[in-house]
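Omission of a single protein chain aside, the complex is shown with its protein chains in their original locations.
Right after this comes chain A.
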Amino acid sequence: MSAMQFGIFTVGDVTPDPTTGRTPTEGERIKAMVTIALKAEEVGLDVFATGEHHNPPFVPSSPTTMLGYIAARTERLILSTATTLITTNDPVKIAEDYAMLQHLSGGRVDLIMGRGNTGPVYPWFGQDIRMGIPLAVENYALLHRLWREDVVDWEGRFRTPLQGFTSTPRPLDGVPPFVWHGSIRSPEIAEQAAYYGDGFFANNIFWPKEHYQRLIALYRQRYAHYGHGTPEQAIVGLGGQVFMRKNSQDAVREFRPYFDNAPVYGHGPSLEDFMEQTPLTVGSPQQVIDRTLTFREHFGDYQRQLFLMDHAGLPLKTVLEQLDILGEEVVPVLRAEFAKDRPDTVPDAPTHAALVAARD
């Protein structure tokens, strides 16, 4: 299996195309997300991860439904989340849903846990946003047990107690899906990932790299503290955001209206400033390769690289062209370059087969 996994992650936003003013329907966007996932496998990518949201303009409220459908239509692709809301979802339902998906996909599933950043989602699901970190801590502690102990007696602060509860189906081959914990600013979450020996994912988009460097350095150090290996052996995933054309000026010209009007950062800094200050790269495939290779210098050897490719109203046709470029011209070079000088002691990216082998 590969040392590094490459893939894409999607927010699932329904955003008007600023160049035409047209907004896709929810149905079109959902179908487009599926088409993008299938394309990811076709062009040789390893991972497709979907966000989870419970408010417009986002469609992916039901990740395992979508990922189950994609699982049935793919062979190799690892299906993941970016992120699964560990705060407002019932950990029992996460345990059940993703174990089911794990069986149906033949072990091609893992998850990134996140707290979510939409205030009202907490009260809509009966929770208090001020308890975000404690919810993440307690819910994951329960989920962790549900996947590892056949019969669970449990009592906590936030959920009905459980007596003699068995989460079904049991994880495939008795090995739970791999879990990453995602955070952009909370040392508590880096600590949580380190404690369990789980992966840590930094979305690495929208903000300067220094934000993520601090957290990843902390995670690596605490991973070693808890005896899971050396800091260099901690399991790190990174996001990234790119737009490519053969000629870099064409990439900038085509992407600029999408950038200028994008949710999150649109109507703010110029594209040029944002590229300088954050990991966004708009340019030629070679520029994307060069920039992505710097991630290893900033964060150390890592296991998974996901790119954000389909937001801000980019049309499906354009996104599919981007995936062709990513799969054909960028990722093969990145695989080869990242493999150079990678110490043998750095673990490969996690897969179900590897986790089963490690257990046996």
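By our rule, a residue touches a chain if its C-beta (ideal position, glycine included) is under 8 Å from a C-beta of that chain, and two chains touch if they have at least 3 such contacts; residues count from 1.
Just so we're on the same page, contacts and distances are computed from a predicted model.
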Identity of the absent chain, which is to be given by its UniProt protein name, from "Spore coat protein JA", "Phosphoribosylformylglycinamidine synthase subunit PurQ", "FMN reductase" or "ABC transporter permease subunit": "FMN reductase"
Candidate in contact with the missing chain, chosen from A:14, A:38 or A:141: A:141
Contact partner of the left-out chain, one of A:69, A:125 or A:206: A:206
Given A:130, A:267 or A:317, the one touching the chain that is not displayed: A:267
Candidates A:277, A:294 or A:345 - the one touching the absent chain: A:277
Residue, one of A:50, A:83, A:127 or A:192, that touches the chain absent here: A:192
Footprint left on chain A by the chain that the document does not show: 133-134, 137-138, 141, 155-157, 185, 187-188, 190-192, 194-195, 206-208, 211, 214-215, 217-218, 221-222, 264-269, 273-274, 277-278
